[in-house]
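One protein chain omitted, others in place.
Think of it as A, B and C in the order they're written, each chain with its own count starting at 1.
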Amino acid sequence: MNELDLLKQRLRDFASQRDWEQFHSPKNLSMALIAEAAELVEHFQWLTEEQSSRLTSDKLSEVEQEIADIQIYLVRMADKLGIDVLEAVGKKIAINEKKYPADKVRGSSKKYTEY
Amino acid sequence: MNELDLLKQRLRDFASQRDWEQFHSPKNLSMALIAEAAELVEHFQWLTEEQSSRLTSDKLSEVEQEIADIQIYLVRMADKLGIDVLEAVGKKIAINEKKYPADKVRGSSKKYTEY
Amino acid sequence: MNELDLLKQRLRDFASQRDWEQFHSPKNLSMALIAEAAELVEHFQWLTEEQSSRLTSDKLSEVEQEIADIQIYLVRMADKLGIDVLEAVGKKIAINEKKYPADKVRGSSKKYTEY
Partner (left out) sequence: MNELDLLKQRLRDFASQRDWEQFHSPKNLSMALIAEAAELVEHFQWLTEEQSSRLTSDKLSEVEQEIADIQIYLVRMADKLGIDVLEAVGKKIAINEKKYPADKVRGSSKKYTEY
């Protein structure tokens, strides 16, 4: 059993002990996830790119918590939909390798539809 | 080495082969991540909660791809900030257990600040 | 001069009196805007659709503030890009009327690309 599977199980227990399964529809979880993603964005919104790379240790632990929250809701969401996150990632990287061949896209940030 | 560490390494290679590290500031990655989170939200926005739990297989594979994208950007972001995602999650679950004791919050969706 | 033009002017003054123009790049404003949009989402994430229609007066004034914040950043962003919001809305409604003819889409929430 890999780490994300263990996490999935742990989050199931956390939710069921609190009778929170009733709130965890995929629709609601997608909202919770984006709300956490926005807290991440908020930390960076007035920083330059360069500043965003060298956070103070206080900021960094706040950011660490937002990253954890996103991971938690992502695993919860995938679990409710019966999706295996790591398998999904493997498939998506294969797709991205086709969409963005290294020789073609090197140094460019264009979307694949723009090539 | 756990799966997320392997993924971290794989994504580093993917970015450096394409000379994309220059675009991957934490600021930019937070934007890319929330844009993917929003694609997830978009799938669910007009569905009832109940409908969001029983997607067609076409919708489900689209959702699977969005979940993968979020996981990818999350690992990338954490890597650029030197954050270990699984360690962050472990710490956050411990915090959540204190904030939301099962006996106190059972069946309620209030935020801890509202108790 | 319409109300949004007046607001645009007022927000310009607000920013320049605080020497905040330097932070108000379109990129940064898009981040601030989505962070506010997420605060709106957060109010609704664990509510049923029905509950979201009958908020307590406390919740309603919080929501009112988020709506104001979104409007403020939207006008700011449009101003920085030289976009007239009301003109943009007029053009977009015309597009939507073509994309979604009433007779064709009645009672359906599908995206125009799905028809």
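Criterion: contacts are C-beta pairs under 8 Å (C-beta built on N, C-alpha and C of every residue); 3 or more make two chains touch, one makes a residue touch a chain.
Not measured: the values here are computed from a predicted model.
Novice: So which bits of chain A touch the chain we can't see?
Specialist: The list for chain A reads 30-31, 34, 41, 46, 48-49, 109.
Novice: Could I get the residues of chain C that touch the absent chain, sorted low to high?
Specialist: 2-4, 7, 10, 14, 17-20, 22-23, 25-28, 30-31, 33-34, 37-38, 40-41, 43-44, 47-50, 52-53, 55, 60, 63-65, 67-72, 74, 77-78, 80-81, 83, 85-86, 88-89, 91-93, 95-97, 100, 102, 105-107, 109
Novice: Considering the whole complex rather than only what is displayed, give the residues of chain B touching the chain that is not shown.
Specialist: On the chain B side, contact with the omitted chain comes from 23, 28, 31-32, 34-35, 37-39, 41-42, 44-46.
The rule is simple: only the chains that are shown with their structure count from here on.
Novice: Between chain B and chain C, what is the gap in Å from one C-alpha centre to the other?
Specialist: 25
Novice: Between chain A and chain B, what distance separates the C-alpha centroids? Give it in angstrom.
Specialist: The separation of the two C-alpha centroids amounts to 2 Å.
Novice: Do you know which chain A residues sit against two or more other chains?
Specialist: 23, 28, 31, 34, 37-38, 41, 44
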